[in-house]
Every structure is written in C-alpha cells, then in structure tokens.
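A single protein chain has been omitted from the complex, and every remaining protein chain is retained in its original position.
The chains carry the letters A and B, assigned in the order they are written, with residues numbered from 1 in each.
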Amino acid sequence: MKVTQGQFSFLPDLTDADIAKQVEYALEKGWAVAVEYTTDPHPRNTYWTMWGNPMFDLKDPAGVMMEITACRREHGGKYIRVLAFDSKKGWESIRMNFMINRPEYEPGFELVRAEGPGRTVRYTLRSHSTAAYPAAS
Amino acid sequence: MNKISDVKITDMKERYKSGVLKYKQMGYWEPDYEPKPTDILAVFRITPQDGVDPEEAAAAVAGESSTATWTVVWTDRLTDSEYYRAKAYRVDPVPGTPGQFFAFIAYDLDLFEEGSIANLTASIIGNVFGFKPLKALRLEDMRIPPHYLKTFQGPATGIVAERERMNVYGRPLLGATMKPKLGLSGRNYGRVVYEALKGGLDFTKDDENINSQPFMHWRDRFLYCMEGVNKAMAETGEVKGTYLNVTAGTMEDMYERAEFARDLGSVIIMIDLVIGYTAIQSMAKWARRNDMILHLHRAGHSTYTRQKNHGVSFRVIAKWMRMAGVDHIHAGTVVGKLEGDPNVIRGIYDTCRENYTPQNLQHGLFFDQDWASLKKMMPVASGGIHAGQMHQLLTYLNDDVVLQFGGGTIGHPQGIQAGAIANRVALECMVKARNEGRDIWNEGPQVLSEAARWCTPLRAALDTWKDVTFDYASTDSVDYVPTPTAS
Partner (left out) sequence: MNGAVESIDLAALYQSSNIHATMHALDSDLVGLTPVKTRIREISALLLVESARRQLGLQAEPPSLHMCFTGNPGTGKTTVAGRIAEILHQLGYIRRNHVVAVTRDDLVGQYIGHTAPKTKEVLKKAMGGVLFIDEAYYLYRPENERDYGQEAIEIMLQVMEDRRDDLVVVLAGYKDRMDTFFKSNPGMASRIAHHIDFPDYAPDELVQIATLMVEKMNYRFSDSGQEAMRDYIIRRMQQPRFSNARSIRNALDRARLRQANRLFAGRDVPVSRADLQTIDGADIRASRVFTQ
C-alpha cells in the first residue's frame, strides 16, 4: 500500500528541485520549516521524531535541503515529511505538510474489528511496522 | 400623505397623545445619531410603497424591529424608551436601482439576550418583513460588536483544529456528497463512501434529505458508513470522515444519533439549516463537548437569500452561523451550478474565515467587523463542480475550503475511486504549481493536461466534463462596482 498523507502524495515523488520550490514558498510566507521522520505512519501518530527543531529565519531553501539530505542519509528507509509552521495570530499551527521519503516496502495497517451489541463495531488500526520496529513506535 | 410635520416630537405631552404618529415623529429617525461601539448595526434594502418617504420607511423598519407598535402607547413612558428605540440613522439610494434604499439602523445591546440567535433574529427579522408600507425588505449586512459576539460560543472546532484533527494542511479538503440522494440501502451506501474515501477524498457527505427513511434507517447508515471510513483509513493511512446527518424530528432524536456517531468514532456529524437556530446552537454546544466537527447544510436558505430585493443576504446567515457555532457551511462555488457571484462569494468567504473583515462594498460588506477571535468556519464549495475547474476554484476560494465533487466523483466513467483520484491529483498538481509561482489562472488547463498525461483517471475526467460550465448571471450581485480612477 501507499500511505497518502500530506499535500502531494498523489503526485510522482518530488525531486529535490520540487522540494526546494515548496520550501521557498513557505519561507516567503515567513513560516518556519521542519523535517520529521517515523517508522510508524499511523494516521493518529501525530508526533513524528523531529530532525532538529523547526528552522526559523531562513532566507533560502538551501539550509532546509541540507537537513533533508542529512536526514535521508540517516533514515533513508523511513517516512520523512516536511512541515511549515505559521506563528501568525489566528493560525499558530501547521500550514504545509508533505512527504519526501518513504520506505521501499510499506507494510500498511491491520484493521481490527471488535464487535459489540446492536451490530456496533469498534475499529482499531494497527501499524504492521510496529512489529518490525517495536522500540520506535 | 397628511401634511403634519414629520420631525421628531420632543414635547412629551404631544408625543404621547393617543392616536397614530409617524415613526419619524416617534423618534425612530435620528440622522445625527452616532452609533456606539457596542451597538448592533443592520443595513436593510428597503423598497417603500409608492409615495412612502424612504426616511419614514427606514424609521418604520427601526420601529417595527425594536420597540414600536402601530399606535402610541402610554406604557412607553414607564420605560427609558429613548434608550431602547432602534435608530435609523442613514438612508442611501441603492446605486443604479431607483425606488430602493439602504437603511442603516442601530440597536442598543440591551435589546438582545446574550448568546441567542433566536432572540437576535426575532427582533431583526421578526415582524418587520411583512410590514405593509414596504413592498420588499432585505437584510443586507450586520455589524455585531465584540461585546455581543463574546456571548456566543462560535464554531465548535474551527479551521485550525479541524486541520490538526484531519492531519490535512496546505490544500483544500476534498469531499463528495453521496448520490443518488435517496434510495440506496445502507450496505450500498457504505460502498460509495468507501470507494470515494479510498480513492483519495478526505470526506464524504450525507445529503440534506438523508435522515431515516424506509429504504435506509439512520443506524444502518451510520454502521455501514463507519465500516467504509475505517477500511479506507487502513488502506491509505489518512484520517477520513463522513458527515453523518443527524437531522431529525426532535432534539432527543438528534442527540441520540449524534451520540451514536460519536461512539462509532466518527470525526464529523452534520445538521441542516432547517432544524432552526436554537437547535443549531444546541448541536454546536454538543459538538464542542464531544470534540466533533459540525457540518451545516444550508438547506432552505435560497427561499430567502436569493432574491435581491427581499429576504436575508446569505452573508448575514453566514455571520449568524459563525456565532451559532457550526464548523462547515456551504458558501458557494462561483463556478458551479448554484447561485454565486464572485464578489458576493468573496464577501461570504471572508465572513467565514477572517478574524477581521473591513468594510468592502464591492464584496457586499457594509461594516468593519471584528470577529474577536471567534474560531473560523470552513466554507464548503459544492454543486456542479469538477476537476477541470480546479485552477478557478483554487484561485477564487483558496486553501481553506472543502471542495465537494459529488457528481464529479461518483459520475466518473471509470468508477468512484477513479473519480476521487482524478480530483485529488488535479488538486495536488494545482497547489504544487501555484506554490511554485506558476500563474494557475492562465496556465491551469495546461497544468491539468500535464498531469493527465500520467494520470488516466484525470484524463477521463477532463474529457468527460470539459464542456460543462454554468454561465448564468447571478440574481444576487453587489450594487457597488469599482469605479476606475484617473491615475
């Protein structure tokens, strides 16, 4: 399966030049850009591991690209995403989120159904990857 | 018309003599009045009956929407009536439309109960719309002061928290209304939900008239829909939702349905505008308590929003709904099959999404409006839109909107999943191109055809709907057009 979180998961993988342009868009808006990675892309896994703090006050995407290269070198087999943070009043949240790296094989999720009275079903999603990386989940 | 003077009578003996006075004489016309920052302001489009003076008509609207009745009553003198009287303070002719006027009226804060749309509207649009001296009356806009706004909860979730819950940032959300609207069994209905979400949409939606009919009872629908939602989540790794319509005949039924939706793990429920303002406010409070996104379908609004001379402008409804506390509101598409002049739509979208909207007559906004940090409402664009319009939709409506392609998903020649893929690819490639600095307004069709080269579902969608446009003049347009200035 393919995890399709983020802004551009339905497009062909972004090249470094594509990524730099998106980062530039974020920097022009005055947003801080961050790189995060994980082995567990569960849709409710909000907090991926931060590859350093969000980068503030950058003028040029090259600085972000440097961190992306470094993060990929160390975590090439994992999911990596780029986030942009907006500190403006009324937002103070994430404004961009796109994946720039994913494992060659994506193990996906198991949908566990617990049946209750009156035909109700409680659903649980389990990441298959947590079996491969029990400590990292 | 009788010849008696129509200026405000200040001699108390004269003023409270039994009989009938003009509204202006009673004091509802105060051209020198300076609205207080705490006043609620309203602007009405009035069409007086032939021979009725517009100032008198404005005064009548002020009177009938506040303290007045048709005759003088001595019991006014037991009150500080000067204070409670609404004041018509300005009348402007409508540009280019003889016989119509904009009447500006100020209402003191004390005329209204805190936190009640029902009370606010019982005054402002209560009796006055049937008032005989007027041929027609339309509420165009309101200024709600922060003092009053702060007595309302506002959107249960708001745009920021909705995005954080859905884990979707930097692009419009995608949805689809299930079709056919009526007749599908629960099992068949859930299939459509699953296919559309699996294909790439974020949301699917019940239609406004799907409640609990013989062909599909609500519990059955909820159970099958949630199976579709969870299965699509497992197969995409994305958070998905389906607006489960909890509209019902009584509040008790609505609460029961909402609670069931919550217990099944749904992130969103839906109500229709026709349930009424109080029911909407109750559901908004329930949604805040239960961390639920609250979608509002504006069923019925066109009966009073569409005609320009009579009724209530939709931007006022949008204001009331933001106060009442819904998270989603259908607010027009500009390019689709339903009413929507670009300037009017812009005014409505700003009303939903901004923290401060300055006066902008060209967008139909008559007042500066400070939203006092009430959360933002996500506008929903729905009705006759398709992937081929993506560049126009993104330009007109920007990122914070749910684009709902019902027919444009389910009617795809290669199936529902393909329809969803086409929409998602069209959206992502357009956002990417815009962020890269491309001029999508002009290059949009080219951006789409570049993506269609590698995305067959998009190619099929573009081929199928390439000639579909809804190019009719809008009935609700703005009266102020930009005048070119000599530079």
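One rule holds in what follows: a contact is a pair of C-beta atoms (placed from the backbone, for glycine too) under 8 Å apart; a residue touches a chain by one contact, two chains touch by 3 or more.
Computed from a prediction, not measured in an experiment: that's the story for all the values here.
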Chains in view that touch the one left out, judged over the entire complex: A
Sole contact to the chain not displayed, among A:1, A:17, A:66 or A:112: A:66
Contact set of chain A toward the excluded chain (per top definition): 52, 55, 57-64, 66-67
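Operating definition for what follows: only the chains that are shown with their structure count from here on.
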List of chain A residues in touch with chain B within their complex: 1-5, 7-12, 18, 21-22, 25, 41-44, 46, 83-84, 89-98, 108-111, 118-123, 125
Touching residues (chain side chain B, partner chain A) in the complex: 160, 163-164, 167-171, 200, 219, 223, 226-227, 230-231, 233-239, 263-265, 355, 373, 376, 421, 424-425, 428-429, 431-432, 435-437, 451, 454
